[in-house]
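Following this message is one structure expressed as structure tokens.
Below, a portion of the complex is reproduced, with chain positions unchanged.
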């Protein structure tokens, strides 16, 4: 077990070093988040749509975009110079490799969220007080599921044969539920409803996470090994 | 093919296909400790495919590969594989790459990394991004990466590529050391004289089959002529 | 190499002196603004911020413009010093833009009753600010000096092209931001004393610009020097 985590952490640390070494990345993350908000505000007709109504959508687009970016990136770095073969040669369990890649992706997505949420609060004058811990909780839970599925999919996508690439499309439906759940929960919380009202959503997200992390652990080997 | 010692590597009727084309058509091979096999063969003969399969990166479509009696997947730590690609990350430094490769194998001790850098004559470049290395420096890094964890079976696909004469010499010396310590080496190359001092056996592959398999002939020249004949006949 | 460092030091001193002078000048402007300039009827004291806001705004746009022009020059001459100047001007511009973006809302609160409004002029100004933040991010993400210079030059030029879009945006879109009262075809439309104080303040900001750019440029020299001595050849 200690070995499992040593490998997982090694992989995650490697990816984070590849991505986050330069201060530029953090700065970029902040600028990026701010820009998303600006872009949205612009596309909105202020007379018709109140900023607050956009808020959940904005949050989730930012999260989705961050994830797509992170996941696109995740396995292109492994393809150049066949670095993925380097991972496959490791005497480590495939689960450990999966957790490693997923952790790195999660870290990035969480970073983006960490800068987006406060900015969104400022921009939209969100009643975070009422939302309280619910919002971060939802973000965290849904990010996990998101990243778990995404890591699996992008690993498939790195084997660039068409058949394999169709899989992501087939699996698209799997990405939708957590989004709906969290978007729904978010808008309720921002509407000032109590946390108790979204417990159902939260439970759903947790189950989803468990299911797909497990699936990832089991299937990753099948994806990267012949 | 017979082998003086208890075979470390045992390959039986290995078949590998890519779609319709059969790249390896039933390869037998058995190598013991302290043996070094040089594999020759024209481009596209299947040498790299064979090594990939032995390294456990490609699944055999037929036949079996056993390392000390077990499937390769169960004894990855005993295998060191140098591929055509470097398996390195362009955006990491030489040291970071080696450190990562080491972590994948087991707990890392800094002394080992430092020594590895020294044997690869890479100490001056340790903090340089791999993207900024010259080809020979990349090749040396890839070699060090492959051999870092002291494997028993070394699978080296054209290891001398891009090395200057000095580095080539020290690679040969290093491999002699391995053989002396009872390791097993498989060497793929196009120049018989590269690593000649190490080699104990020579084989040639063509169209996915052995066309030559012999203990090391007396001289490189003789080897070349026999290889030529085998290709023709 | 070491005379690089001495040059850097002297430049740093000169720049520092000019900057100090400019800051004193700024104080002078407010003494002028408060004692010798009529208070604007409708806005009252709030309008006094005019004398920072406007020069800062102009200063920002001018800095960015100069950065853009220098960038264009660099692409023809490939002269590292020009790149260094462009980078310096961009950073100072960022500082000025920051002032504009803070004084603006401070002014806006009493006048418009809101800190910020997604008014095109304001937003495009904000975007220019972001572009140059990105300019900085890009620079720090690139390590090969030549590449860094070329890439940031390209951004500088693209941003330069965006400036007129911004200046014109006030005509192109509905906006609550005051139309140009000084820089307009028909000529300035404000009391002579206000104009005088404004012009003094503009002079002060120009001085500030020169001082800051000189200092930043000196730091640039020092940095390149440090890089150049960081490692010797190998192999």
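Going by the order they are written in, the chains are A, B and C; count residues from 1 in each one.
Here is the rule we go by: a residue touches a chain if its C-beta (ideal position, glycine included) is under 8 Å from a C-beta of that chain, and two chains touch if they have at least 3 such contacts.
In this text, all values refer to a predicted model and were calculated from it rather than measured experimentally.
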item: Per-kind copy numbers - full assembly in this file; value: A x2, B x2, C x1
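Just so it is clear, only the chains that are shown with their structure count from here on.
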item: Most central chain, judged by mean C-alpha position against the global CA mean; value: A
item: Two chains joined by the most C-beta pairs in contact, as defined above; value: A-B
item: Cα-centroid distance, subunit A relative to subunit B, in whole angstrom; value: 40
item: Chain centre separation (subunit A, subunit C; CA means) in Å; value: 38
item: Whole-Å gap between the CA centroids of subunit B and subunit C; value: 60
item: Subunit A - residues contacting subunit B, complex; value: 3, 6-7, 10-11, 14, 17-18, 21, 77, 80-83, 85-92, 225-226
item: Interfacial residue positions of subunit C with respect to subunit A in the complex; value: 118, 123, 126-127, 130, 133-134, 136-138, 140-141
item: Residue ranges of subunit A touching subunit C (in the complex, touch as defined); value: 22-25, 27-28, 31, 34-35, 38, 41-42, 44, 46
